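Pasting in a structure now, in C-alpha cells, and then I'll have a few things to ask.
One chain of protein is taken out of this complex; the other chains stay put.
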Amino acid sequence: MNFWDKLGTLDRRWIYLLVALSVIFPLIVPMSFKISITPEARQLFEAVDALPDSSVVMLTFDYYPSTVAETEPMATAALHHLFRKDCKVVTMTTIPLGGPSMAERVTRTVARKYNKVYGTDFVNLGYKANWVAVLKGMGTSIEAIYPADNSGTRLSELPLMATVKNYDDVSFIFVVADNDIVQNWVSIVNAQYGTPIGAGVTAVGAPKYYAFVGSGQLTGLLGGMKGAAEYELLADARGLAEKGMGMQSLAHLVIILMVIVGNIAFFAGRWSKKGKVK
Amino acid sequence: MSSVEIIQIWVAAFFTLAIFSFLYKDNPFYKLAEHIFAGLSAGYYVGLIWKAVIIQQLWDPMLAGSWWLVIPGILGVLMFARLWPRISWVSRIALAFVMGNTAGIFLITQLHGIVLPQMQSTMLALGGTAGFASALLAIIVVVGVISTLIYFYFSKEHTGVLGVTARVGIWFIMVSFGAHFGYTVMARISLLIGRVYFLADQWLPSFSQLF
Amino acid sequence: MLKHLKIRFLLTFLLTFVADYQLAAAQTSDDIFRVDRINALITFVLFSIAILLYIKWAKEGKPLFIRKIAGLDAVEEAVGRATEMGKPVLFIPGIQEIDDIETIAGISILGRVAKITAQYDTPLVVPVRYPMVLAAGQEVVEQAYIEMGKRDSYNRDIVRYVAGEQFAFTATVNGMMMRDRPAANIYMGAFFAESLLLAETGNAAGSIQIAGTARPEQLPFFIAACDYTLMGEELYAASAYLSHEPLMLGGLKGQDLMKVLIVVLIIVGIILMTLGFGDAFRNLFEAV
Partner (left out) sequence: MRTIVPVIVAFLAGFVMIVSFFFNPERTFFGRIESEVLVWVTIVGGFTLLLGVVSITRVNWHAVRTKKEGWVYNLFTLLSIFVMAIPAMLPVSWSQLFGDTEGSIYDWLFFHVDYPMMATMFAMLAFYIASAAYRAFRARNPEATLLLVTATLVMLWRIPMGEAFLIRVGDTLLFGYNLPESINTYIMNGANLAVQRGILIGAALGAASMSLRIMLGIERTYMGKG
C-alpha cells in the first residue's frame, strides 16, 4: 500500500470531521456574500409582483419536514411578499406527514406580522388524501373536495372561500415542493385549467423543471437554498436562506476539493503501480 | 426563554444528536430515535385521517344528509382486508376503484399535459429569435432532445446514423447528470446547514439560561 | 407485414393532425364536445392502438426485436470475472416493495445472473429489505438453478432478508461487503440516498460494480462510482429483453413507435419553423 493508496482510502470519519468544520466555521466567523439573481427566480418574483392587489393566490406546502432547510424559507418569503401586496392566500398540502401542521404554523406566524385575519385574508385547506383526485377535483369545485378547512370550519362560513369556487378564481399558484408533485400541478392544473404556476423546489429536483420553464408551463423556478435566498432578496424578506449561503460556499469548496484530491490519489496510484510493473 | 421553550429545544436537540450519532456507528440512541420516529409518524397519520377523512368527509356530511357517502366509507374499510392474505381479494374493488381513477387521469395528463407541450416547445426555429446566441441555444436544445430520445430507443441496433446520434445523446446526458450531481450535493449540504443552525442558534444559547 | 403497417400508421397520424386544424378553428364555447382538445384525442387513440397492438403481438409470440442492452454484457462479464476469482457475487434488487416497477425489473435481471452463477457454481448473495421481495427473489433464483440442472447447489439463504429500515439495511450490507469482499456488486432496482454508501463501500472493497435504476437523482452517483450503469428506461428494456414478458415487451415496443412518431413530428416542426411558416403546424400541438 503506497502513499497514494493510503491517501485514497482515508477513513471516512476524517472526511466527516472536515465537512462538520466547514459548516461550523462560518458560524464563528460570519461570511456574507453578494447573492446573484438567476433569470428564473426573477421571472417568478415579477409574475407574483405583477398580480393586482387583493387577488387570490394558492400557496402549496408540498414538502416533508426532511427538506425544511431549503423549502420553508421559500414559503416564508412568498408569504411576506403576498401579504405585503394584500393578496388573499389559500394554502393547502398534498403531504400527509406534517403538511397541514407546517402550513398552519408557517402561515399564521407570518400573518400575525401583517395582522391578517383568518377566514377573510387567508385560509388553510389542509390535507385530503390521493393528490391526483385533489388536484383534478379542485378544477370543478374546491368545496366538494374540502367540505371544511384544516380546523374543521365549514367552507361556507369562511368569507374568502365564498369568492373562490375553483381554479378560475385563483390568479396564481405558488407551489413549494420537494417531490414530483410539481409535474402534476403542471400537467393536470396548468395544462387543463390554464392557471399560471410558479415553483420553489429543492435543489435535487430543480434541474428537471427547467424543461417546464422552457415550455412556458412553469412561470419561474427557485432551486434549493440559493433559490430561497434569491427570493428573500427580491421580496426584501431577509431570512434563514441568505444566512446559510456562507456555510454553503465553504462546504461546496470542500466537496470540490474532495473530488479533485480523490482523483489525483486514484490516478497517481495507478501510474506509480504501472511504473513498477514495467 | 421560558422554561417550556428550553424543554422543547432540549428535546429536539436530543433527537437531532441521536440521529447524527449513526455517523459514528449504529448505536442504541439511534435505534431508539428511529423506532420512536416510526411510531410518531404512524400516530400522525391516525390523527390526520381521523380528522380530514372520517370526520370532515364522512361523519359531518352524512349527518347533514349526504347518506350515500356510506358507500366510499365501506369501500375504505374493505381496504383493510389486504392485511389478511386469505381475504385480501375483498379489498380489490376498493383498490381497483382508486387505481383505475388515477390511471384514467394519468392517461390523459401524461399525453396532453406533458408529451404535447414538450413536443411543441421543441419545435424551434434554428435561426433563433435574436441573433447568434439564441440560434446556438436552439440548436443545442433540438439536438439534445432528439439525441436523448434516440438514446432511449430500443427497437433498432445503435449502428450507423442511429449509433452516432445515440453517442451524441450520451454526451448530452452526462452534462445534464453533471448538473444534477452539482445540485444534489448543494441540497444535502443545505439540509446539514439547517440542523447545525438549529443547534448553534437555539440550543447553545439555552445553556446560558440553565447554567 | 409489420414494416409497411408502421409507415401507414405514421401517415394516418400526420393527415389527421392537419384535419384537426380546421375543426379546432370552428370551436365555440358551448359545444358539448371539446373540439379544441382533438389533438389530445388523436394522440390518446393512436397511443392506445400502438400499445395494445404490440401487447397482442407479444402475447402471440411474434418476434419483436429489442437491441441487447450494453449493460447486460457488463453484468455477464463481471459475473464471469467473479467465477475466475472464485469470489461471491452480491446482487441487490433495489430497496422498494415488490409492487414497484423497478424492483420487478431488478428481480428479472437477478434471474439472468442466477443462471450464470448456477452454471459456474459461483457463490451468490442477495440481501433484500421486504418479505415479499424475499419470496419473489427465492422463486426466481431457484427457477434459474433448476433450469441449469443445478438443483442441488441451490440453497434457500442465497436470497436473505437483512433489515427493514433503510439505513440499518445499508449498514448490514456494507458489513457483508467488507467481510466477503465480493468480486462483483450488482445493484438493479429503486435506490435512494443509500446508493452513495453502498457504491462507496463496494469501491473500497475493490469489487466491480454495475448499477441500474430509473431514478434520475441517483444516476449521477452510480455513474461516477460504478463501472457501468443502466440508465432510466434501459433498466426496463433490459428486463423486457431477458424475460420477454408480453406486457413489458409490448409496452416498450409501443412506446418506441411513439418515440419515432414524436421525433418525426418535432423534425417536421423544426424545418417549418426555420423556414418561417411553421406557426400553423406548431399550434396543432397546443394543449388547451
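Here the chain labels run A, B and C in written order, and each chain numbers its own residues starting at 1.
Assume contacts are C-beta pairs under 8 Å (C-beta built on N, C-alpha and C of every residue); 3 or more make two chains touch, one makes a residue touch a chain.
Model, not experiment: these values are computed from the prediction.
Engineer: The chain left out here touches which displayed chains?
Structural biologist: Among the chains that are shown, those touched by the missing chain are A, B, C.
Engineer: Among C:109, C:162 or C:223, which residue is in touch with the absent chain?
Structural biologist: In the complete complex, the chain left out is touched by residue C:223.
Engineer: Considering the whole complex, which of B:64, B:164, B:179 or B:204 touches the chain not shown?
Structural biologist: Looking across B:64, B:164, B:179 or B:204, the contact with the absent chain belongs to B:179.
Engineer: Could you please point out the subunit B residues that touch the chain left off the display?
Structural biologist: So the residues of subunit B touching the unseen chain are 8, 11-13, 15-16, 18-20, 22-23, 31-54, 57-58, 69, 71-73, 75-77, 79-80, 82-83, 85, 88-89, 92-108, 110-112, 114-115, 118-119, 121-122, 133, 136-137, 140-149, 151-152, 169-186, 188-189, 191-192, 194-195, 198.
Engineer: Taking the full complex into account, what residues of subunit C touch the chain not shown?
Structural biologist: 30-34, 37, 40-41, 44, 47-48, 51-52, 55, 99, 101, 104, 193, 196-197, 199-200, 203-204, 216, 220-221, 223-225, 227, 232-233, 236, 247, 251, 254-255, 258-259, 262
Engineer: Could you please point out the subunit A residues that touch the chain left off the display?
Structural biologist: With respect to the unshown chain, the touching residues of subunit A are 8-10, 12, 15-16, 18-20, 23, 33-36, 38-39, 64-69, 96-98, 100-101, 104-105, 128-130, 132-134, 136-137, 140-141, 144-145, 151, 183, 192, 203, 207-211, 213-215, 224, 226, 245, 248-249, 251-256, 258-263, 266.
The rule is short, and it goes like this: only the chains that are shown with their structure count from here on.
Engineer: Closest chain to the protein's overall Cα mean, using per-chain Cα means, please.
Structural biologist: B
Engineer: Could you compare the number of C-beta pairs in contact for A-C with that for B-C and name the larger?
Structural biologist: Between A-C and B-C, the larger count of C-beta pairs in contact belongs to B-C.
Engineer: Taking each chain's centre as the mean of its CA atoms, how far is subunit A from subunit B in angstrom?
Structural biologist: About 12 Å separates the centre of subunit A from that of subunit B.
Engineer: Just curious, how far off is subunit C from subunit B if you go by their C-alpha centres, in Å?
Structural biologist: It comes to 20 Å between the two C-alpha centres.
Engineer: Of all residues in subunit A, which are in touch with two or more distinct other chains?
Structural biologist: Each of 191, 204 in subunit A touches at least two other chains.
Engineer: Can you pull out the residues of subunit B that are in contact with at least two other chains?
Structural biologist: If we look for residues of subunit B contacting two or more partner chains, we find 112-113, 117, 120, 180, 184.
Engineer: Touching residues of subunit C toward subunit A in the complex: what are they?
Structural biologist: 200, 204, 216-217, 287
Engineer: Which subunit B residues qualify as touching subunit A in the complex?
Structural biologist: Listed in rising order, the residues are 23-24, 41, 44-45, 48-49, 51-53, 55-57, 60-61, 98, 101-102, 105-106, 109-110, 112-114, 117-118, 120-121, 141, 176, 179-180, 183-187, 189-197, 200.
Engineer: Can you list the subunit A residues touching subunit B in their complex?
Structural biologist: Residues 13, 16, 19, 23-24, 27, 66-70, 96-98, 100, 126-130, 132-133, 136, 147-148, 152, 183-184, 186-188, 190-192, 202-204, 206-207, 211, 214-217, 223-226, 240, 243-244, 247-248, 251-252, 255.
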